[in-house]
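Note that one protein chain of the assembly has been removed; the remaining protein chains are unaltered in position.
Chain IDs A and B follow the sequence of writing; residue 1 opens each chain.
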Amino acid sequence: MARVETFYDVIRRQGISRRSFLKFCSLTAASLGLAPAFGARIAEAMETKPRIPVLWLHGLECTCCSESFIRSAHPLVKDVVLSMISLDYDDTIMAAAGHQAEAILDEIRHEYKGRYIAAVEGNPPLNEDGMYCIVGGRPFVEQLREVCSDAMAVISWGSCASWGCVQAAKPNPTRATPVHEVILDKPIIKVPGCPPIAEVMTGVVSYILTFDKMPELDRQGRPKMFYSQRIHDKCYRRPHFDAGQFVEQWDDEQAQKGYCLYKMGCKGPTTYNACSTTRWNGGVSFPIQSGHGCIGCSEDGFWDNGPFYDRLTNVKQFGIEANADQIGGTVAGVVGTGIAAHAAVSAVKRARMKSGETQAPAPSTTSRD
Amino acid sequence: MTAHVDKRSADDEIADLSTAKHHLQVRQTAIYVYEWPVRLWHWVNAAAILVLAVTGYFIASPLPSLPGEASDQYLMGYIRFAHFTAGFVMAAGMVGRIYWAFAGNVHARQMFVLPFWSGKFWREVLIEAQWYAFLRDYPKKYVGHNPLAQLAMVTIYSVGSIFMIVTGMALYAEGAGKGSMFDMAYDLVIPLTGNSQNLHTIHHLGMWAIIVFVMIHVYAAVREDIMSRQSMISTMVSGWRMFKDDGK
């Protein structure tokens, strides 16, 4: 996408002087029945930089979202950064540091109040007064609240910002908290994944700029265009699943034939993401195509749905870890044994009753009337 | 010589009682308990649960791989098709059964009603429990479900199968896709379970709960048939409950 020029850029390119431009603006104001002072405001609006400022904050994270973002093939990330948005703050790549960097946040918040996007990578820890993540000597959560308070919208990049991800896996020692549980009054677009696919990230940004609106979100706040179907629904190995053809062991004959990884614990059937269609790194492959099952990295709480190589989740609530079949089988076994024992006792009792019946009449059953 | 009609709701069950009274005239008491829709539902539902449990198990832990081209096979597809079909039969049956709870006789209502605030009910649950624990020589007799059975029926079976139907529909929605009529179930259920994997897990646990229920249910029915001298299994075939001792 080419750089969007301002109206001022365009008329200057056509050889119109600044003087004429200002005159045009005051005439416009007059024609709209506005006071002359509005001319200057129109001029300002038309000169106003069209690239939307983005403040990209980093909480507790691993920077994989930024790394993924720069992998985008279409659009190229250099075009996103140079021509589509104004990435005014991103501590991973920005040239400025220290208080000069922090000053940018204040400047954008005031100059572009309500007109910038807060993009959040990672999440704030709330334990220890937030000091498990310190930026500028202060808890990250404060920076997050401030920057989001004047933003027009918030993008939660990746599973950290969207759900909590690895640092929020049990027992979540830092109380790492997803963005939507801290920022309650802004529209939040969740783009989960660990990391999200590069083209999905730049796709969300360019959607907003191209169609001039927020993408349609599902109930959990994810863009429907990328997160409405499971990996499994569009997996190229789905025919093997339907046929009942599975990899039984790593590197077995079925693995070499590219059979379904369901039995190896693939979480494709429970994971909403675009991997099986958009694929990764310019469409080269995606986890299943490269022989490893999906680990479900765009799902809320996927770290605690393990182990990754089991089809069935371990359920820890039962004291010892066990999966649904072990729990169910155990209960059924206990009940079955109970029934057998009960049946045996019943039989004995009945035999005794029968022999007793001939001697004494059975007591009449109690009436409830 | 009295048949022990459940009096808790006797006031609005005059017709039923009169049926019972009518049968008091005969030597061996027999009461018409389960109307044909209930009986039909029971056996269709039993078949559906069997299919659901078997196919459900193999969906979670598939059979060994089949050789040959994927295009020549459709095993998982058939298993899943059977599961979904049986699921819909169970769901449709549940809808019909709920309708019949209103339209049918008092016994048709029992599996949806828990007289939670009735002290008498709980006392009788206790009596029934004592019977099963061999602490009583004779059980009380009931035309429909005994209180303990009713308790299990409502809390495990009815709630359980509605739970399975709702979670099952939500899972079906995953394949049916966004915008499908099942999507509503999905949108409501997923936020409650956290994620799709958890939904699968609890649906799977639900299967085991129902299997355990079925085991107890079948055992209790057979046992009562023999021990409590009132018909059980044949009642669900013919609709008539026979009280053997009453014939004496």
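We adopt the following convention: contacts are C-beta pairs under 8 Å (C-beta built on N, C-alpha and C of every residue); 3 or more make two chains touch, one makes a residue touch a chain.
Convention: contacts and distances are computed from a predicted model.
**Student:** Tell me the UniProt protein name of the chain this structure doesn't show, selecting from "Cell division protein FtsA", "Ion-translocating oxidoreductase complex subunit E", "Uptake hydrogenase large subunit" or "Membrane lipoprotein TmpC".
**Tutor:** For the chain missing from the view, the UniProt record says "Uptake hydrogenase large subunit".
**Student:** Check the whole complex and report which displayed chains the hidden chain contacts.
**Tutor:** A
**Student:** For the chain left out of this view, which of A:S72, A:S206, A:Q229 or A:T313 touches it?
**Tutor:** For the chain that is not drawn, the touching residue is A:S72.
**Student:** Of the residues A:V120, A:V147, A:A243 or A:I288, which one touches the chain left out of the display?
**Tutor:** Per the contact definition at the top, the residue touching the missing chain is A:I288.
**Student:** Which residues does subunit A use to touch the chain missing from this display?
**Tutor:** 3, 49, 51, 53, 58, 60-68, 70-73, 76-78, 81-82, 85-88, 90-104, 125-142, 165-167, 169-176, 194-195, 198, 237, 249-251, 255-259, 275, 280-282, 284-292, 295, 297, 303, 306-309
Note that in this section only the chains that are shown with their structure count from here on.
**Student:** In whole angstrom, how far does the Cα centroid of subunit A sit from the Cα centroid of subunit B?
**Tutor:** A distance of 40 Å separates the two centres.
**Student:** Using the touch rule from the top, collect the residues of subunit A that touch subunit B in their complex.
**Tutor:** Touching subunit B from subunit A are residues 218-220, 224, 228-230, 233, 239-246, 248, 254, 259, 262-263, 267, 269-272, 296, 299-302, 305, 311-313, 315, 323-325, 327-329, 331-332, 335-336, 339, 342-343, 345-346, 349-350, 353, 362-363, 365-369.
**Student:** Mind listing the subunit B positions that touch subunit A in their complex?
**Tutor:** Interface residues on the subunit B side: 2, 4, 7, 57, 60-66, 70-77, 79-80, 132, 134, 137-138, 140-141, 174-175, 177-178, 187, 190-191, 194-201, 204-205, 207-209, 211-212, 215-216, 219, 223, 226-227, 245.
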